[in-house]
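Working notes for the structure below.
As you look at this complex, bear in mind that one protein chain is not there, while each of the others sits in place.
Letters are used for the chains, namely A, B and C, taken in the order the chains are written, and counting of residues starts over at 1 for each.
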Amino acid sequence: MSTPAPAVPTPSRNTQTAVEQGHRSGMRGRLLGRQPGWFAILWRNRKCRIGLLILAGFVLVALFAPVLAPYDPRSNDFPTSLGPTGDHWLGTTVQGEDVFSQLVVGARTSLIVGLAAGLLSTLVGLVIGLTAGYAGGWVDEILSFLINLGLVVPALPLMVTLAAYSPVRGLWLIIFVISVTGWAYGARIKRSQIITLRTRDYITAARFAGDGTARIIAREIVPNMTSLIVVGFMGAALAAIGGEAGLAFLGLGDPLTVSWGTMLNQASLGGAMITGQWAWLIAPGLTLALLITSFTLINFGIDALSNPHLREDG
Amino acid sequence: MAYFARRFAFFLATLWAAVTLNFLIPRLQPGDPAEAIVSRIGGKGQAVDPAQLEAVRTMLGAPGGNLFEQYVRYLGAVFSGDFGVSYSYFPYSVTHMIGEALPWTLVLVGVTQILSFVIGTLLGTWAAYRRNTRVDSVITLGSTFVGTLPFFWIALLLIYVFAITLRWFPERGGYGGGSSPGWNWLFISDAFQHSVLPGLALLITGPIGWIIGMRNNMVQSLGEDHARLAVARGLPERRIAITYGARIAILPNVTGFAIALGSILGGTVLVETVFNYPGMGRLLLESVSNKDFPLMQAIFLFTTIGVLIANFLADILYGFLDPRVRKAENS
Amino acid sequence: MTLLEVDQLSVTYTPRDQPAVRAVRDVSFTISDGEFVGLLGESGCGKSTLGNALLRLLSPPARIIGGRVLFDGADLATLHTRQLRELRWTNLSTVFQSSMNSLNPVIRIREQFADTFAAHRVTDNVDTRAAELMELVSLDRRVLRAFPHELSGGMKQRVALALALALRPKLVLLDEPTTGLDVVVQRSILDRLAELRQELGFAVLFISHDLGTVLQMADRVLVMYAGEIVENRPAAELRSDPRHPYTRGLLGSYADPRQPEVRITSIPGRTPDLSVSHPGCLFAPRCPYAEDACTQTHPALLPDHGGLVRCLVAQADRLPTTPPGPLTGATVDPAFVATGGAEVASISPGIADAAGTSSAGAAGARSPNAGSGSLSAADTDEATGAGETAAILVVHDVHKRYTTRKGLRTNTVTAISGVSLALHRGRVTALVGQSGSGKTTIARLITGIERPTTGEVRFNGGGDGDGDPTRVDRLRGRALRDYRRHVQMVFQDPFAALNPTRTVAYALSRPLVNYGGLRGGAARDRAAELLESVGLFPAGQFLDKLPHQLSGGQRQRVVTARALAPDPAVLIADEPISMLDVSIRAEILELLADLVRTRRLAMLYITHDLLSARLLADEVLVLNRGELVESGPTAEVIGAPRNDYTKLLLDSIPRL
Partner (left out) sequence: TGTEQQSSGGTDGRVAFLDYGDFGGGSNPQANYNPYLDATRLGATDYVFEQLVVYDKYACEAKPWLATEYAWKDPKTLIWTLREGVKWNDGKPFTADDVVFTYELLKQHKALDNTGIWRYLSAVQATDAKTVSMTFGEPGAAAFTLFGEIKIVPKHVWSLVDDPVTFTNPEKPVGTGPFTVKAFNPQQLTLGRNPDYWQADKVQVDELRFHKADGGGQVDQLKLSRGEYDHNGMFVPDIKKTFVDRDPEHNHYWYPPGGSISFYMNLTKAPFNDTAFRKALLTAFNRQEIADKAQLGYVTPASQTALVVPGQAAWLPSDIPNQGVMGFDLAEADAALTAAGYPKNGQGKRLGKDGRPIAFTFRTPGEWTDWVQAGKIIVGNLTDLGFDVRQEGPTPQTYEADRAAGNYDTLLGVHGGSCNMFRNFQEPLASDQSAPIGKKALSNFVRWTDPRTDQLIETLRTATEESAQKAAVADLTKVMVDEVPMIPLWYGAKWFQYRTARAVGWPSEDNPYAAPGDNLLIITNLKPATAAK
C-alpha cells in the first residue's frame, strides 16, 4: 500500500514522522474508505491515470506557456492566413498571429477559468449548502429555495443574459458568471450531505463537548465532505472550462484574452473554413476536448473513491 | 396531496422570484430604453435628436411613477402576456417575436431532447445490463469521449463535412428561401432537411448524460438487496433488469429530463447560432448583442417558466412514479 | 433424507484494493428434510457469505474457490442458469438480513408475489394465493395493495417471509431475518415462523448471532468462527455440553435475565484477520485452554461427544468439565475470568483489552447492583439508602409532543406523557421499553437537546451542589453549555459517535479545552489519563488513532471517556451496547458499572435489552408509549413483573 510519504523525513524527527505518517495515512484511508492513499487509488485506476497525465501535461504547458509559445500570441507581425508551416506549426490567423502560440497560451486561460470558477462556485455552494443544511429552519427554507431557483434557472441563457448586463467584459466576468450559474448543484448536494452529517451522533457529541457551531462545521463536518467537495470542484471546473469556451465562441468573451473559445470564435469569423485553415479550427476544439476529457477521466477515479460500486469497474 | 401542495407552493414562489428578478435587473441598469430604441432606429454613429428621443419615449409609455407602481404595472403586463416592444424588431412586439421563434425551437430541440433521453436511457440500460463487459466499456468510454467534444465545434465540423463538402444538407437556417412557411409538404420536407444537421449535432452529445446517469443508477439498484432477492426468487434476468433495475434507476433522471424539456424554451444558443436556426436561442443571443432588453427579459422569463412548469410537472409525475417520494416529503 | 449437502465449501473475497479475504473455509454440513438448523457466530465470521454461496448469489469480488453444494442431489455450482432458476424459490428460498431493502420499493406487494408466480409459471389466481400467504404470516390482505415503504419493518419482514414460503420450498434460508426489529415484533415473527414450520414442514437454515433465539428454535446448531464451522451439535447438547471453547465463551456472554442469578462473561480479544493465513487454531489467541499445539496445528472438524468439533483440546478430551446449565451465573466458565475476561456480575475493574492484557483483576469487589441471588437484598438496601440522598436530577411530569407538518396539515405525536423520574448519585436507573416508546426522547429532554412541551427538568448539581436547582428546560446557549459540563451523554452507536476524520486525542481534548480550560500538552496528558481510566492503555497507543482503527469496544470506551472528560455528575447512556457483538457487551457493561461506583455518577441507562438492565441497574423504569408503566428495584421488576407490558417484554426473551 503506497501512502505518499510526507516530504523528506529527517532522521532526528523519525518518531514524530512515523506518528504523523500513521496519522495521515489514516486520514487518507478514511477519507477514501478503508484504502491506501488517495493518490494510489487514483493512480491505479487506468482511466484516472491517463486523465492525471493529460492534466499534468496541460498544467505544465500553462505554467511554461511564455517559454513554450514560440511567439507573442498577440503579435501580428506574420503573414496572414497561413496554413501550417515550419515557422508556424498551426499557421497564422487572418490577422497574422501565430495560432500555435495562441493555443499554448490559451491553455492558461482555460486552466485559470477552470480553477477560479471551480473554486468560486465550490466555495459559494459550500457556504450556502453548509449554512442551509446546518442551520435548518427558515434559514434552510430560504436558502433551499435559492438553491432550487438556481437549479431551475437555465444556465446558458442566464450566462448570456448576465454577460450582457455587465459593464465590463473580462475573464473575471466570465468566471463570475459561470460561478453564479454553477453553484446551485453543488450547494444542493452539500446541503443534503450535511443534513445527514448534522444529525450524526458525533456532531451532537461535539456540542456536548462544548464546541461552537463554527468550529463544528469547520472541524467536524467539512473534513467528512472532502471527497464530495473535490468531486464538486472537478465538475464545476469542467463546466467552467466548457462554459468559457462557449461564451467566448458566442462572442461574449473577453477578446483581449487569448482562450480556445476566442480562438474558435475568431477562426469562425476569420474564415478558417474557407481559407482551409484546418489547424486553426481543429486545434482549439481538440485541445479543449482533451482537457475536458482529462477532467472527466480523473472524475472516474474520484467517483470511485467515494463510490465502491464504481471501484470494481477498472 | 400535501406533497403536491408543497411543490405547487414552490412553483409559485419561484415564478414570482423569476418575474421579480426580471423586473429588477434592467432597472438596475443605467440608461434609457427610449435611447436604446432611437439608436436602433437611427443606426450606429448617428447623433440622437432630442425631439425624436422624446417622441419615442412617449410612444413606449416610458416608466413613470415610483418603483412599486412600476412593479404592479409590470406584473399586470406580464400576466396579460404583454412584454412590450422589441427594440431590435421594432415595432414588432416581443410576444410576436417569441411566437415566431418558439415553434422552431420546440420542434427541433424538443424532438432531439426526447430522442436523446430515449437513446441515452436505452444505451445506459444496456450498458448496466451488460456491466463490465465490452458492450459496457464501449458505451461508457465512447460516450465519455464524445461528451467532452465542444458542442459548437461538432456543429462546425458537421456543417463543413455534410453541408459544404458533401452538400447533402443545407448549411444553415430553418428552411429555404424558396418555400413559404405553412402546412404544406414542400415546406415540411424543406424544414426537415434543414433540421437534420442541427438535430444531429444535438443528438451526438445529447444522450451522454442520460447514458452515464442511467448506467450508474442501474448498476447501483441492481446491486441492492431487492434485486438480489429477485435473482434468488428465480425471476428472469430481463424482468429483473427492467423492473428491479431500470424502473428504479430511471426515476432520478425524470426530473433532469423535465428540466431539459423545460429548458427547450430557451433553445440551444450554441447550435442555433452555428446553424442560424431561427429559434429562441438565437433570438436570445441576438437580443443580447442588440441590448434588446424587453426581448431578452421575456425569453429569459419564458425559459425559466418553462423549466419551472416542467419541473413542477416532473415532481407530480415523480410522485406517481416513485411511491417513496410523498412519504419522504412528509417526514 | 439429506436435503442439502455442503462439502468443503470455501469462499474468498478478492477486492481490488485489499488483500483477499477467505471468508468461508472448508465448510461442510448437511441439512435433512424438515430440519431446523441454526448457524451462530459473531459479526463478520462469514455467515451471510456462506448463505449467499448456498444460494449462488455471490457477486464479485466474492468467489467460490472450492467445494460443492448439493441440493437434492443436484450440484448447485454446475447447474445451468435455467435449471438454477427453476430450482430457486420452488425448492430453495430465502429471507435476507435487511428487511428494509429486500422488497422492490416502486412496485406494490401484490406485484412482487405476481412476479414470483409468473416466473415459476404458477397458474393459481395471484390474489387468492397471495391473500392466503398474507394470512399465513398474520397480515391483513390489504397489505397487498401497499408499497413497501408504507409498511413497518415488522410487516415488511413478514411479507418477506410470506414471499419466501410462496412456492412451498423445501428449504428456507433465513439470514438474521429479524435483526433491527423491535424485540416484541421479533418475538412474534419468530413464533409465527415456528408455527409455520410445524404446519408446512420445510427445512430451515437459520443464521443469527442471537444465541438465545437460535438455541430455542433450532434442532441443531452450527457455530461458526472466522469462516470455519467450529462446532456442529444438536441444540440441546450444545447448551448442556458445549465442547468448543468459543461456544463456551458465547454461552457465557448470554444469560436469561429472569433467572434469580445472572452472570455473563466476555470473550477477550478480537477475531483474526482473515486475509492472512494462520497456521494453528484460529481461536487460539483468545482461548483460555490453548496449548502449544494449538498455535501450530490447525484442528479438523471431528466427531466428539455426539457432535462435531474443531478443537484439539476438546478432541483430546482435555477440556475442563463445566457444570451443566450454562445460562445461569453458576455455570460461567471460570476459564474466561481467569484469563482476564470480565465477569460482569462480579465486577472486576480490570478489563481485557484487545491485546488480552489484564489489569489488576481484583475480583470480589461486589457489585451493589447486579448479579447473584443474594444481591436482591443488597439491592433494596442500596436503593433505600440512595433514596435518602437528594436526587441530583429530577424530571417532573414531563410531556413532549412533536408536531409534524405534512404540507398544509399538521400532525401531533405525543412521544412522552407525564413521565417523572429522579436520578441519584452512585445509582443506575434503567429505562426500558420497546422501540418507539420514547426512551431517546427522555434522554434528549434531560440533556437539553430538546425542551419538554410541559413539565420540568430540574438539575441540582450545578455549582457547589446547593442553591436553586437549574431549570434545564429553559436553558439556551452558554447556559446549556455550562449545564452539559455536568450532564453528559454516551451515545448509542459507537460507530456514529466518533468523527471518522478526527483522532481520539482530538475528540477527548475538546471537552477538556472547553470545560477544563486545558491547553495543548496538558489536555493531551489528561486525555491519556482518561483513556487509561476506561481501560485503554497504554494510552499513547490510542491517542493518535482514528476511529476506524479501533474496535467497537474500544470506540465505545473512547466515547465513554469523552463523556467523562468534563467530570460530569450525571451520565445518560442511550442503548450503549445495542450495536455490539455479545462478546463485547459484557466488557462495556462492566466499565459502566465500575464508573458509577468509582465516580459516584448518577446514570440513566437506556436499553431495550432486559439482560443488561438486570446486570447494571439498581432500579428499572418501564416505558410504554411514552408513559411509565412500571418502576421499582431491578430484581423486583424483572423477577416479578406486575404490568402486562413488562410481562410482554420479558416474554419476548427466549426461554431456555
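For this structure, a couple of remarks:
Please note the rule applied: a residue touches a chain if its C-beta (ideal position, glycine included) is under 8 Å from a C-beta of that chain, and two chains touch if they have at least 3 such contacts.
Being a predicted model, the structure only gives us computed values, none of them experimental.
For the omitted chain, the shown partners it touches in the full complex are A, B. Considering the full assembly, B:Ser88 is the residue among B:Asn22, B:Ser88, B:Asn216 or B:Gln297 that touches the omitted chain.
Contact with the chain that does not appear here is found for just one residue of B:Val94, B:Ile159, B:Ala232 or B:Met296, B:Ile159.
When you scan B:Thr95, B:Gln220 or B:Asn276 for touch with the missing chain, the hit is B:Asn276.
Seen across the whole complex, the unshown chain contacts chain A at 74, 76, 80-81, 94-96, 166-170, 251, 254-256, 266, 268-275. Touch with the hidden chain on the side of chain B covers residues 30-31, 38, 40-43, 45-49, 51-52, 54-56, 59, 85, 88-92, 96-97, 100-101, 156, 159, 163-164, 171-181, 276, 278, 282-283, 286, 290-291.
Convention: only the chains that are shown with their structure count from here on.
Centre-to-centre separation of chain A and chain B, using mean CA positions: 25 Å.
Averaged Cα coordinates give chain B a centre that lies 54 Å from the centre of chain C.
Shared interface positions of chain B, defined as residues touching 2 or more other chains, are 223.
Counting partners per residue, chain A has 312 as the residues that reach two or more other chains. Against chain A, in their complex, chain C makes its touches with residues 15-18, 60-61, 447, 449, 481, 484-485, 488-489, 491-493, 496-503, 506-507, 510-511, 513-515, 544-546, 548-549, 559, 562-563, 565-566.
Taken together, the chain A residues at the contact with chain B in this complex read 47, 145, 148-149, 151-154, 156-158, 160-161, 163-165, 242, 245-246, 249-252, 264, 268, 273, 281, 285, 288-289, 292-293, 296-297, 309-310, 312-314. The touching residues of chain C, when paired with chain B in their complex, are 55, 57, 59, 84-90, 93-94, 96, 98, 101-107, 115-116, 119-120, 147, 149-150, 160, 163, 404, 406-409.
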